[in-house]
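Of the protein chains in this complex, one is absent; all others appear in place.
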Amino acid sequence: MIQLSLFLYGLITAGIYSLIALGFSLSSGTLHILNIAHGDFVMIGAYITYWLFTLYNVNPLLSIIFSFSASLIIAFFVDKLVINPLELKCKNIEEFHSVSVLVFFALSMLLQNMVFLLWGANYVGYTYLDTPILILGVPIAAIRLIIAIVAYLCAITLHLFLFETYTGTSIRAFSQNKERALLIGINVNRLRFIILGISVALAGIAGSLISALYAIFPAIGGSYLIRAMCIAALGGLGSMKGAIFGSIILGFSESFVTFYIGSGLQDLLAYSVLVLILLVKPSGLFAR
Amino acid sequence: MTILLSKKAITRTQAIIVIVIILIAAIATGVYFALISRPQTPTKNEIVIGCSLSLSGANSAQATNQLNAYKLWVDQVNEKGGLFVREYGTRLPIRLVVYDDAGDATTAVKLYEKLITEDKVDVLLGPYSSAVFFAVSTVAEKYHMPIIGPTAASNDIYTRGYNYTFIGQQTVSNWADAVVSYINSKSDLQKIAIAASSFRVAMMMASFVKEGIEGIDRELIFYEEYPTGTQDLTALVQKMKDNNPDAVISLGTLADNVLFVRTCKELNVNPKFFYIAVGYDAPQLLDTLGETAEGLCGMITFHVKLPYPGLEEFVEKYKSKYGLLPPSECADAYTTCQIYQAAIESANSLNPESIKEALLQLDIMTIKGRFKYGEVNGARWINIYQVTYVGQVQNGTVELIWPRAYATSEEIYPKPPWR
Partner (left out) sequence: MMDDMILKSFYSKSKMFLSAATIITILIFLPFIYPNLYILSFLITIFISTILAESFNIFSGYSGLVCLGYAAFYGIGAYASAILINSGISPFISFIISGVAGVALAAFIGSITLRLRSIYFVMVTFSFGEILREIFRNWKAVGGALGITLPPTYTYVAVYFVTLLTMLTCVVVTYKLEKSKIGLYLVAIRENEEAAEALGINVFKYRIIAFCLSCFFPSVTGGLYAWWMTYIDPPTVFSILVSLNAIIMTTFGGKGTWLGPILGTLILGTIGEILWANFPYAYLSIYAVALILIVLFLPEGLIKPLQAIISSASTDKK
């Protein structure tokens, strides 16, 4: 029954990854910016939940609302104060790219330093609902199940948002053809904020969920960013279906490769897959 | 005509460029001279001790704890007027100079150069991490200045044949010896599993433990490394569980160990002996794991209940000044200060050679036990009387269970199942 347990764990890991990757795919594929602070939004969400839980005993699932809002607020400021003016000032897309890398790197530094000043650099953590429940004979901690369910629910909500609401449809129009979207009268500025906001809000939610499982410290953003990049590129930047698919592939491969080959090569595998995809089919598996 | 006019115009604008470039260079160098030049007092009226610590960056909390311990010692000594120096026949107060190296080796090297050449320190304390200490100890060696590394436990720092590098705590091989000797005392611990993250010290300890286990003829049924910071260890733990270990040894950072322990609990891995290192003695472990930590064993290099002279007093003073029990890096820091105190007071003069000789002659009791520097298995200079302990969480506190002579409580063996 090893395979079953590997399968289930892979699925749960994929759920968490998908939340982070969906956001990253959205911002990089639609807005064409490389948000290298994306992982730090995960970290912010984790710290907010940790803080609320240890100080005020707020249920981690409830504090998702707070991390969601915090991410939106930060995204608002970043968009209005920085991205907007930069987009207007830069002459071409390459310049905007290199400058945006810089800006998001600075944002990442800022977020990490702020958290460091508030909570110190030590690992912090808490325990919540870790009693194992048996699913098909495989013991899984209750919190992991809840996390997986919440993650997939969010993904479904995102899908509904993108396909059933007016704003969502405008986002998809915008991502397909920016000029034409402008022509039909879509408010591009507002849309840009919404896209960035959703993208990092998802990361914040993922962070809240993660804080119940792992010990957290200010620098955890990096490894999540890398995985988000791999998955988004695998699935195709901007493709939601691709991000989910990519998360599943990565989640499973990590489980199975670790078991059969050894965990030292996990990261190497992820990057190699990424490079391969980028070289063979850069637009990803689900290119639009 | 046109040429003459243009010539003037060019000269002016080119002059602007020249001036701007030279100004920038001048300002840069000027600022630096201003920042670094401080008047040096020619007469000797104090002992200067210097170091850099990673006050910002990943290890800042531990580095700050260390700094607190240093400050505690300096205040304690200066209250009595300072340390007695034979060369001057009087007590000289101590001045501590501390810089922040942010955990970066090139920065630390720069700062230690500064400490030696500009601040003209008499003795050097090591920086926080082993990785940084490598580069810094080379600097100290070049200047023939003794340096003690309070937290640098990696053996390979000390096997380079350096003469001026001293350790302030137990070596990684000593850490490994403790757990191996414990396992040796239990004849029913036959099948051993080791999981180590790629964290440098963890990997080093893993190889020593492996050597030790094989040396006592126990079966190493599982030995795997994983990248530090891995998010999901279930596959690894599952694999380990399949081999049915009697003893599980998890080596990594605190975050790695927390995840590992939680995963073992989830998958219901219940060995007779569960041991973790590093980070076992950090207060966050109990906070994070809560009840899950019951019965968990781990590596202890310092414990508040050890019977060494001055330890109780140190713990009391630290607690009253900083509001918490001193973590192990504080004890390491304080011990290093005690060692320097003894060396300075027994040295013939304050020059580095004399202090180095004094260090090599020492045989003293510190809050961490007996200290005498020597060469063991090609590593120098390390403490030939070093001891590492094994602890166990019982009823929410960490007790010492090994070596038996130092035990603060009866061990609970085998480890009770997870709660």
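Going by the order they are written in, the chains are A and B; count residues from 1 in each one.
By definition in this document, contacts are C-beta pairs under 8 Å (C-beta built on N, C-alpha and C of every residue); 3 or more make two chains touch, one makes a residue touch a chain.
On a predicted model such as this, the values are computed, not experimentally measured, just so you know.
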item: Visible chains that the absent chain touches, using the contact criterion stated earlier; value: A, B
item: Touch criterion as defined above, residue of B:Arg160, B:Lys272 or B:Arg370 at the omitted chain; value: B:Arg160
item: Of A:Leu4, A:Leu62 or A:Leu102, the residue in touch with the unshown chain; value: A:Leu102
item: Selected residue (touches chain absent from view) among B:Asp100, B:Asp122 or B:Asp232; value: B:Asp100
item: Residue in contact with the excluded chain [from B:Pro93, B:Pro227 or B:Pro403]; value: B:Pro227
item: Candidate in contact with the missing chain, chosen from B:Val97, B:Met203 or B:Val387; value: B:Met203
item: Touch list for chain B against the chain that is not drawn; value: 2-3, 5-18, 20-22, 24-25, 27-28, 31-32, 35-36, 55-56, 60, 100, 102, 105-106, 109-110, 113-114, 117-118, 131, 134-135, 138, 141-142, 156, 160, 198-200, 203-204, 227
item: Touch residues of chain A, complete complex, unshown partner; value: 28, 32, 34, 81-82, 85-86, 89-90, 93-95, 97-99, 101-103, 105-107, 109-110, 112-114, 116-117, 226, 229-230, 233, 237, 264-265, 267-268, 271-272, 274-275, 278-279, 282
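As a convention for this text, only the chains that are shown with their structure count from here on.
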item: Of all residues in chain A, those that touch chain B in their complex; value: 2, 5-6, 9, 13, 16, 116, 120-127, 130, 132, 139-141, 144, 213-217, 219-220, 223, 254-256, 258-259, 262-264, 266-267
item: Chain A contact footprint on chain B (complex, rising order); value: 56-62, 198, 224-227, 229-236, 238-239, 242, 253-255, 258-259, 262, 265-268, 279, 282, 284, 287-292
